[in-house]
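Just one protein chain is left out here, and the rest sit where they should.
Let's turn to chain A:
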Amino acid sequence: MKRVDFIYQKLLEFGPAKKVSAGELAELLGLSRANVSGDLNRLWKEGRIEKEEGRPTLFYVKQANDSLYLAQTALDRLAKTNKSLITRIEQAKAAVLYPPRGMHCLILGETGVGKSWFAGMIHEFAVDIGRLEKGAPFVVFNCADYANNPQLLISQLFGVKKGAYTGAEMDRKGLVEKADGGILFLDEVHRLPAEGQEIFFTFMDKGTFRRVGETEVERSAQVQIVMATTENPESSLLKTFMRRIPMVIKLPSLVERGMEERFGLVMEIFREEAFRLGREIQISSSVVQAFLCYHCPNNIGQLKTDIQLTCASAYAEFISLKKNVLHVSIQDVPHHVKQGLLLAKDYRQELAELIGTEHKCFVVQPSQEESVWFDRESENAANSVYEKIEQKIYELQNQGVSEEELEYDIEHYFTTFIKGVHQRINKGDMARIIDPVIIHLVEDIVRYAEAKLEKILSQKVIFGLALHIQTSKERLSQGKQIVHPHLNSVRLKYKKEFAVALECVRMIEEALLMDLPIGEAGYLTMFFVLDDESMQEERETVGVLVITHGSGGATAMVDVTNRLLVTEYARAIDLPLEEDSLVVLEQAIKTAREIGSAAGLLLLVDMGSLLGFGEIIEKELGIPVKVVPMVSTPHVIEATRKAMLGHTLDDVYRDVVSISMGVREELPREAPDKAVPALTIVATCLSGEGSALFLKKLLESNLRYDEKLLEFVPLQLMDKAQAKSKLKKLKQERTVLCIVSNYMLDRDLRCYSMDDVVNGEALSDIQQLIDLEEAYVKMKESLKEHLKMVKGQDVLDDVRTCVARMEERLGDKLLFDTRIGAYLHICCLVDRLKAGERSVAYTDKVPFLAENRKLYSLIRHELQPLADKYDVVFSEDDVCFVMNFFIHNKTLA
């Protein structure tokens, strides 16, 4: 900065209120009085500052556009409600205020964070404070529009002289000229070709340019350039270009903005819609929650579109049903936004602070600034399970159901009930980790399949499918196989579904640009079929039967329970005192046959001969029966609730019995395993002792592995739910490499059939799995002791993530050999850079880079998180070496 600019800057800081003499300023800045005095007079002559004659003469900064300078600018108002933008706003102001014509600046940020809008704000600010004249041009140019035709792009920007090329029939002004005296906004500047960037150098340095075809005339324009890009400028712009952009403003993503600001944005956008529709909008609280929590990768831009879609849907209903209020309910929200509700529980506290926990509804007025709280009457309250139940209680009470029967801490039950429901939906929670592309794809598939199969698929299937496709995609791109064990029987048994599945496979292939094996169709078929079957499977829950002495006792309790839980699940038999218990036993067996299943039957009885019923029914039907020898309404509610959620007979029994004791029995805690091996392979059979043990032995003797790292675990399959929960627990504790089982327990895990293991076909596959995982575990250990500057285990995890991102973006998975090498290489590289060692030079770097520019910027981009985290700088050479892994991946023998 020149001295004169420096002095001007200082005066700007003081603001127009503080007047200083040359002497004061000289002392303050440690400059000679004569120099300062000269500069001040020069500034005054240029009209940039004011002077007050006297002794000593005082100088002060010009009150730009007088009244407006002190008034709040649009940018200031913005800063008030968007704290995360404060630094960015200060940067923007500095860029505008910087003399003489403002500073060129570059705005960075993900898609949809509002870069163009921010550029507009900069322009507005410059006008507000009088740096730019009212009506000063704000010219927007998207470099992507002409990226394929540099010649045309340059003529668009700088203008053309008549006859410069065929078609240039007259002199034409370029955008730079049109922006004279204002701001030129170059969006997607990374698409500006190198030659375009070079022409800009001159313009940025000297403020002069030539129209295409002009040689003699040199034109000049006073333009502040604001640029924006989503890319990392280091890799997408020329270094020489970057050097000329002194100010880089990075806008935060929606996630970085935080919940509070997001809330403000959501309400603001709704308010805009209200303004557009010219009427008040009521928004139910769950809608606001969904918008606050859903995964919104394209930031504010997407948020806006999604809210507009929602309003449109609500508006359609409003018009067609001739309602008198425009109410936005959760049904109006697009499916992917609804998923936000599933994530909401992770933000419970923040949400509670922001929007409260009582069911409230927001109202935005087209004119009003703030949205107001608004408590709704109960007419519309039946939105959530909670509200439904509340209503139910109210009804029951009105019908005269006695207080005693509801006496048990009912609220406790409802909260747990609601929790239970959430657990059931939990599968949907996976939506958080599912690629939106896949979610859309699944929606398409579901639409197609529903039309072809003429049935409605349940929400569960949609989530399941999405999850399945996601994992298939990952598996396939890792080179893992998808084999459906019973493909042929599926094909024969479900011809229609299979045909639909085949078409869906094609849709998936098209959308994800990958080839799928035929086995995939087998799985999809199962999804379409399973929907019906899973309902049958749901019936595989524990039956609940209540029998008590006296007329009407059992029926009353069951009635209350069923009403509360909105079901017909529990069954009752009354045993009037005069009735023969044998008749009742007959009746009990009959009912047990209806509601009992392989999962078993829970009998709640009060006393006497009824206690013996359990044994008789068990013998008669051959299903497990447990008897709870005491019964009250809370018992029945608990039993029914648990049973409906699919808990096992033992679980339900234990929980119901524990109520009687007044205290919840602590689950027997398993002693913490001492140093469990990190890896495991699970072998299953029905008993867990027969073929599973045999398989375990077979694997142990046929595979090479490290006993400290790997263990084979037998698992019994008799009770599938239990087997699944055991497996889940195993997965939490350690890495499960694969399962040997004839029954598909977990779609995420690789599963080998027993036959394949016994006949040896699967062994080499499993061996490779073991080798790979063992190598990782050991690598971690050796890195721990060998890396000096960084933590080996952390860096390896980060490098794995980083390489995985590269693979994903390149659609290319590194082979095992290369991958091991690449991990080790990058870990060591980080460690070395951290230690301050020099990079190794890459031979023939220049032609190599020229040939692989795209790859370079991609790899450079993906390395950035590592560089940030470990605070190192990767040189071009470093990046080249990493690129090499991918280039030669395929050439490996």
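One rule holds in what follows: contacts are C-beta pairs under 8 Å (C-beta built on N, C-alpha and C of every residue); 3 or more make two chains touch, one makes a residue touch a chain; residues count from 1.
In this section, contacts and distances are computed from a predicted model.
K.L.:
Looking only at the UniProt record of the hidden chain, which name from "PTS sugar transporter subunit IIB", "NADH-quinone oxidoreductase subunit L", "Acyl-CoA dehydrogenase" or "Putative mRNA 3-end processing factor" is the right one?
P.N.:
The record for the missing subunit names the protein "PTS sugar transporter subunit IIB".
K.L.:
For the chain that's not shown, point to the residue among A:339, A:525 or A:818 touching it.
P.N.:
Hidden-chain contact among the options goes to A:818.
K.L.:
Can you work out which residue in A:243, A:496, A:786 or A:809 touches the chain that's missing from view?
P.N.:
A:786
K.L.:
Which of these touches the unseen chain: A:559, A:774, A:807 or A:862?
P.N.:
Going through A:559, A:774, A:807 or A:862 one by one, A:774 is the residue touching the chain not shown.
K.L.:
Among A:437, A:598 or A:840, which one touches the chain that has been omitted from the display?
P.N.:
A:840
K.L.:
Go through chain A and note every residue touching the omitted chain.
P.N.:
771-772, 774-776, 778-779, 781-783, 786, 816-818, 820-825, 827-829, 832, 840, 842-843, 881, 884-885, 888, 891-893
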